[in-house]
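Only one protein chain is missing from this complex, and each of the others stays in its spot.
Chains: A and B, in written order; residue numbering restarts at 1 for each.
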Amino acid sequence: MDLLSSLALGFSVALDPINILYCFIGVLLGTLVGVLPGIGPTATIAMLLPITFTLGPETSLIMLAGIYYGAQYGGSTTAILINLPGESSSAVTAIDGYQMARKGRAGAALATAALGSFFAGTVATLLLAFFAPPLARAALNFGAPEYFSLIVLGLLVSIALAHGSILKALAMIVLGLLLGMVGQDIYTGTPRFTFGVRELFGGLNFVAVAVGVFGVAEILRNLENEKEREVGVSKVSGLWLTKDDIRRIIGPVLRGTALGSVLGVLPGGGHILSSFASYSAEKRLSKTPEEFGHGAIEGVAGPESANNAAAQTSFIPLMTLGIPAHPVMALMIGAFILQGITPGPNVINQEPALFWGIIASMWIGNLLLVILNLPLIGLWVKMLSIPYRVLFPAIVLFACIGTFSINQNIYDIYAIAFFGIVGYLLIRFGCEPAPLLLGFVLGPLLEEHLRRAMIISRGDPMIFIERPISATLLGLALLAVIVAVLPSIRKKRNEVFVEDD
Amino acid sequence: MALNASRNDLASGALFVALGGYFALEAMKYDFGTPFRMGPGFMPVVLGGVLVALGVAVAATGIGKPDAEAPPAWPWRGIALVLGTILFFATTIRGLGFVPVVLISGFATALSSRRNSLLAALVVSVGLCVLCLLIFVVGLGLQLPWFGPWLRF
Partner (left out) sequence: MKTIVKILAAGLVTGSALSAVTVMAQDYPNQPVTIVVPFAAGGPTDTVTRLVAAAMSEDLGQQVVVQNVGGAGGTLGAGQVAAAANDGYTLLLHHIGMSTAPALYASLPYDPMTDFAPIGLVTEVPMTIVARKDFEPATLEDLIAHVKENGEDITYANAGIGAASQLCGLLFMDALDTKMTEVPYQGTGPAMTDLLGGQIDMMCDQTTNTTSQILAGEIKAYAVTTSSRIAVLPDVPTMAEGGVENFELGIWHGLYAPAGTDQAIIDRLAASLQKALTSETVGTSFAELGTYPVQASEATPAALAQKLEGQIGLWAEVIAAAGVSAQ
């Protein structure tokens, strides 16, 4: 079957009024639940999954795709409005998005996120339709050594996440890597840093760490100077993007889409890097890097596009090979199986209506998301006018209940308190939380791939240089370090000391 | 201030050294392994050591460069009440059940802001309790009793 008739088949499935309705309900519910603090896309989908069980296969999976996009956008909304990322990618959005919100530009930030995501979603959907099988094949060339090198590159490039001291950013990344190692070692079963608590065997919960270092720490910061000022948002100026904004976001959206599309195809952790990589790229390319971290619209546009493109292309390994790239995809596999479809290389041939229907509905889901969310921006921004003294108890409670509801694990709540105070201290002393979160999500991957690569090569570290893809990635990493270090060395000669990069 | 160094850099450096030290020392107890089969202790020992070194470097850069701004006041009340509430929530949620825990937690957190009066805190906590019940228990079907086993006689 050629591509056009395949796509036509897909749209005939996706445009069925019932399917559109459920796609819309999915997007709506996904947005509303994903917006709750402490509940990211994975948790949202896990919670809403059972609703789809009673529906037919196409309808159910189309609704699920809607829930996924809705949840992702809902998560970004929380990150922008109250600095509470529900998953690693929105941790990046929170950096500049939240600063924009505090400057009264929440509307512009949310609109940028919605439009950037839509554009990226459209491009990535086309990629999925045209190139899914060859892309998935290419991704299989990535083994443990390649992933290790990719993660090293990602970590080194991401030092740009910080707008303060490079040393502190590095230290935060390393601290994050270490925190990611808490829990049972998969190679030997040894519990590490668990204080004998079985609940910690599975490691620290990302949401608990994020809620702690971003949310709780931010609340404590705001309680510092209560006497002098009411914390909150300066006057909301315009819900929509200005001409200047639009000019500024075009480049980041395009680059973010490209980066995200490529990284999303890699099942071993590529999608995690997409938003971090895009942020770093934008900061490097920007003529005004000093704006980053203080509400640069590029810092929202790039990562949000990259993230959505990656979210879309991460369906490629799932749909063509039946392998899940991340927890959300694992949930999707569960949903496929419950519908009597075993995801694998045969879905595209045996269930063409389903395969192309889902691809088409992804695009429709993205479209519905924009249609639904642009009007909702006004509502979200209004939420910011709730006085902070009312808002922050709500954030604390929602975060506790939300985190608890994911695994029913009270140690996740203790972790919120612990990371709240540690995060507060570190931020107070001039360190930023985003690199820590990046380290935290990449730590286990870094170790896993390093150790696996060494087992496969029988202890020979040359494997990283002998394999061409890995060697290229490491070369790029070295280049990134040189580029990062050179200007600061030059600067040091000229000035007595320089704190800022 | 007599100290001719950045308090922030010294303090964060010290924190990094302490945390890195903990991870490295604790990881010494685990099997270090060989390059072929790295043990569970390999990465934490290496990274813990790196973190200690970075902590020292951070502290060193602060010497001779006192902070430009005076540090903000410590929000003791907020720290105690917000963190206390979270710990309270964790220890009692299974025993007391949803309604009492959310009421008390909401009340206590609201009080951590000096701008909330007792009455305002009460209103906030009741409102939040109703809202959370509707969203999480009714809407999302969270499996938690309204009133827990400790309150049943």
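Everything below uses one rule, namely that a contact is a pair of C-beta atoms (placed from the backbone, for glycine too) under 8 Å apart; a residue touches a chain by one contact, two chains touch by 3 or more.
This one's a predicted model, so the numbers in the text were calculated from it and none came from an experiment.
Asker: Looking at A:A14, A:L29 or A:L436, which residue reaches the missing chain?
Answerer: Looking across A:A14, A:L29 or A:L436, the contact with the absent chain belongs to A:L29.
Asker: Can you tell me which of A:A108, A:A309 or A:A335 touches the chain that was removed from the display?
Answerer: Reading the full complex, the residue touching the unseen chain is A:A335.
Asker: Can you name the residues of subunit B that touch the chain not displayed here?
Answerer: Spelled out for subunit B, the touching residues are 131, 134-135, 138-141, 143.
Asker: Identify the residues of subunit A touching the omitted chain, counting contacts across the whole complex.
Answerer: Against the missing chain, subunit A presents residues 25, 28-29, 32-33, 46, 49-51, 53-54, 140-144, 184, 186-191, 198-199, 201-202, 267-268, 317, 321-324, 327, 330-335, 337-338, 340-346, 383, 407-409, 444, 448, 452, 455-456.
Basically, only the chains that are shown with their structure count from here on.
Asker: Measuring from the mean C-alpha position of subunit A to the mean C-alpha position of subunit B, what distance in angstrom results?
Answerer: 22
Asker: Which subunit A residues qualify as touching subunit B in the complex?
Answerer: Within the complex, subunit A contacts subunit B at residues 33, 36, 47, 165, 167-168, 170-171, 174-175, 177-178, 181, 185, 187-188, 190, 192-193, 216, 219-220, 223-227, 230, 387-390, 392-394, 396-398, 400-402, 404-405, 408, 410-411, 413-414, 416-417, 420-422, 424-426, 428-431, 446-447, 450-451, 454-455, 458-459, 461, 497.
Asker: Would you mind writing out the residues of subunit B in touch with subunit A in their complex?
Answerer: It comes out as residues 7-9, 11-12, 15-16, 19-20, 23, 26-27, 30-31, 34-40, 42-44, 47-48, 50-51, 54-55, 57-58, 61, 65, 71-75, 77-79, 82-83, 85-87, 89-91, 93-94, 102, 105-106, 109-110, 112-116, 120, 124-125, 128, 131-132, 135-136, 140, 142-143.
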